[in-house]
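As you look at this complex, bear in mind that one protein chain is not there, while each of the others sits in place.
Chain naming follows the written order as A, B and C, and within any one chain the residues start at number 1.
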Amino acid sequence: MSTRRYTLTISCPDRSGIIAAVSGFIARYNGWIVEASYHTDLETQRFFMRQEILADSLPFDLAGFRSQFAGLAIEFGMDWHISDSERRKRIVILVSKQDHCLNDLLHRWRNSELLVDIPCVISNHEDLRSFVEWHGIPFHYVAMPGNDASAKAAAFAQIAQLFEQHLGDTLVLARFMQIMPPELCTRYAGQIINIHHSFLPSFVGAKPYHQAFQRGVKLIGATCHYVSNELDAGPIIEQDTVRIDHGDTVDDMVRYGRDIEKTVLARGLRYHVEDRVLVCGNKTIVFR
Amino acid sequence: MSTRRYTLTISCPDRSGIIAAVSGFIARYNGWIVEASYHTDLETQRFFMRQEILADSLPFDLAGFRSQFAGLAIEFGMDWHISDSERRKRIVILVSKQDHCLNDLLHRWRNSELLVDIPCVISNHEDLRSFVEWHGIPFHYVAMPGNDASAKAAAFAQIAQLFEQHLGDTLVLARFMQIMPPELCTRYAGQIINIHHSFLPSFVGAKPYHQAFQRGVKLIGATCHYVSNELDAGPIIEQDTVRIDHGDTVDDMVRYGRDIEKTVLARGLRYHVEDRVLVCGNKTIVFR
Amino acid sequence: MSTRRYTLTISCPDRSGIIAAVSGFIARYNGWIVEASYHTDLETQRFFMRQEILADSLPFDLAGFRSQFAGLAIEFGMDWHISDSERRKRIVILVSKQDHCLNDLLHRWRNSELLVDIPCVISNHEDLRSFVEWHGIPFHYVAMPGNDASAKAAAFAQIAQLFEQHLGDTLVLARFMQIMPPELCTRYAGQIINIHHSFLPSFVGAKPYHQAFQRGVKLIGATCHYVSNELDAGPIIEQDTVRIDHGDTVDDMVRYGRDIEKTVLARGLRYHVEDRVLVCGNKTIVFR
Partner (left out) sequence: MSTRRYTLTISCPDRSGIIAAVSGFIARYNGWIVEASYHTDLETQRFFMRQEILADSLPFDLAGFRSQFAGLAIEFGMDWHISDSERRKRIVILVSKQDHCLNDLLHRWRNSELLVDIPCVISNHEDLRSFVEWHGIPFHYVAMPGNDASAKAAAFAQIAQLFEQHLGDTLVLARFMQIMPPELCTRYAGQIINIHHSFLPSFVGAKPYHQAFQRGVKLIGATCHYVSNELDAGPIIEQDTVRIDHGDTVDDMVRYGRDIEKTVLARGLRYHVEDRVLVCGNKTIVFR
């Protein structure tokens, strides 16, 4: 039996009988559940679930699943989604000059650890063209004029156009040192993932390692989050911290920070790609 | 509605339809599942599950549940167990002279973080009597003769007798510096929890911090595990490590080690008490 | 040879030759340095050092050291301090109702891990009297009227009086849920240590776990710091974090948080007591 899987994610108002209804539906068609996770958010009284089912154990394809499942979904008032492990998500990466996250993601990709397609990389600098193209991935340069608002808007319009034209599912800001315009944040809500180089909500905005140095903290961190209209305030997917001490300069922090930035982004992106992240208000449920 | 819960744990041969059957059973009686976890062990092809159900949502008590559920359990070949959050587990603590784990457990107990009854503490030293009795908990001294095998057997027989007489469910070795005889390990399999002061399988047996110091490791650890006939080789419930460096002496390691020993034991014991630990061969599934 | 030690801490403007001058002074009297640490703060161009010297290796006592060393100290413009390991610091603990930090500190004290004298514990509740007195430590109740400013000022005056009367060196706020008045923060600058239940600078002030829950962070933390006039903004001594997930309620966070609060406070206090912490502006140098 192949390991092809359907991943079903659901959120709906909480009540008794949801698990029974969904697992009963799957059992009726002899579907084989290989992973199942549940969560109730007590504040909103909403129920969240995720199930992985062996595709070959079911008698229908995605379209068939959708039409058979629709009635149940309406009955319980579900927001739901089903994906097929054979249809890889398409990830467009945005990067500036710092390449540690890009290098890490591309390694995981060529290593088949990160099971996505990368139709292109976009940058506001030419520096990383050769490295990206060595991988056989198209590289697009989009100039980012510093002070000209309308030129900047045009640049972001070009980024959006490249994203659409490459049929991207997710936009990954892999240390892209530009603030996304609200219009794109809204249009691609839940589709843009950023890595911020601090343990949010501490040290929002520019130069977080300098801020951390000034405050004299004993640990620094990194945060992977969905981008929302408010800067560095979107739903957090993953975070981590690392110990520093008084002997560490800002440059040392930057160096330590790179290691957690790339790990945190890679973990967060994997959760997203495997449909493990469900958004609930400004928070996330991550079914690891 | 009260927060009283029934916790149902099951293991059985894996097949499709188990989740549907169990959640269908509960849904049929309008039972409200508040926590549900599943795992398939691929080596043994065994399925494991744990569900917490609001007790008041079901129309029967534990006995009623047991009789209603029996048919399903037989059909699927289940090993299963159900417990009631109102019936606290009875924990008998064994301790020698070092009291950091005891102090930690008693604090969590008087703080209502660890929801157990502690019918007595048993020790082969008198040192901790006053501290234990301040808590209103009976303290039993059982002498442990160093070299006299038959006297030692008698001492362990007395410990077993105290355990039974106090209707103990679980025996916690909270830095009890004596090796349990095979006979008791067998009789109370899955009921004796030990904290070992190393990151097993490294540094089995006596003086693990001295062994760690000699090997020059850069992290030390602690392991909470079920006691089996083979020394420090039973199923591991929980572990953790802490960083040390070349400046740390054995005494420093002992000091750092105490902090992880007590945390690891407390976590492991909580998982056990809440029926979150299922044993599979010599390994554990811990549904956190 | 006894293990009695003198600990010498120095800060002065940076220049070449400081280590040579100080270690030369000690060598001239055949003093045996057993631990030595140095740091230069690049922003202020200040040099910091700490040395532990075997007391018996020197031909003079503290007073003798002070008079012999004075010339060198003036030459280099040193702020300096010398302490004797035989003269234990006197720690007065302030606590409200939550006792996990108090329980932890008293255990380390009776275990001879924390080498201090505890002349008394002060609380605005009577709850912990019996536990403190079991240790043979005096317990003082000081009522904290909620809304009456002058009565509150009188209560803090009484706390200050108890601290002075008991010849306290350091005031430890072990989850004391009251804000110290600016007057005492100034009078006892560098002498008051607080444990805050968040990873500062995130979640300053009241109910940090509720704030963390609302923001949806994936790790929570604790911070041990010197108290200054600005709330939760004094020099940080020690911090740590622990992983949580979407399934954890505020109560779970409080429970996880207790474990890091007590560990972080114990570590920070030990550094302070062993003269390992030197303050530089609003930051600390911690010579571990």
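Operating definition for what follows: a contact is a pair of C-beta atoms (placed from the backbone, for glycine too) under 8 Å apart; a residue touches a chain by one contact, two chains touch by 3 or more.
Fair warning: this is a prediction, and the values are worked out from it, not measured in the lab.
Peer 1: When the whole complex is taken into account, which chains on show are touched by the absent chain?
Peer 2: Across the whole assembly, the hidden chain touches A, B, C.
Peer 1: Of B:130, B:186 or B:282, which one is in contact with the hidden chain?
Peer 2: Looking across B:130, B:186 or B:282, the contact with the absent chain belongs to B:282.
Peer 1: Which one touches the absent chain: C:36, C:72, C:144 or C:231?
Peer 2: If we include the chain that is not displayed, C:36 is the one touching it.
Peer 1: Out of B:105, B:236, B:254 or B:269, which residue would touch the omitted chain in the full complex?
Peer 2: B:236
Peer 1: When the complex is taken as a whole, what residues of subunit B touch the one chain not shown?
Peer 2: The list for subunit B reads 39, 42, 199-203, 215-219, 221, 235-241, 245-247, 249, 280, 282-286, 288.
Peer 1: Given the full complex, what residues of subunit C touch the hidden partner chain?
Peer 2: 16-17, 19-21, 23-24, 26-28, 30-36, 38, 40, 57
Peer 1: Spell out the interface residues on subunit A facing the chain that's missing from view.
Peer 2: Touch with the absent chain occurs at residues 99-100, 103, 107, 111, 113, 131, 134, 255, 258-259, 263, 266.
Keep in mind that, in the parts below, only the chains that are shown with their structure count from here on.
Peer 1: How would one label the connectivity among the chains shown: line, ring, star, complete, or other?
Peer 2: Per interface graph, the chains form a complete graph.
Peer 1: Report the chain whose CA-based centre is farthest from the CA-based centre of subunit A.
Peer 2: Result for the farthest chain: C.
Peer 1: Just give me the whole-number Å value for how far the CA centre of subunit A lies from that of subunit C.
Peer 2: 42
Peer 1: Taking each chain's centre as its mean C-alpha position, how far apart are subunit A and subunit B in Å?
Peer 2: Comparing mean C-alpha positions, subunit B is 38 Å from subunit A.
Peer 1: What positions in subunit C touch 2 or more of the other chains?
Peer 2: none
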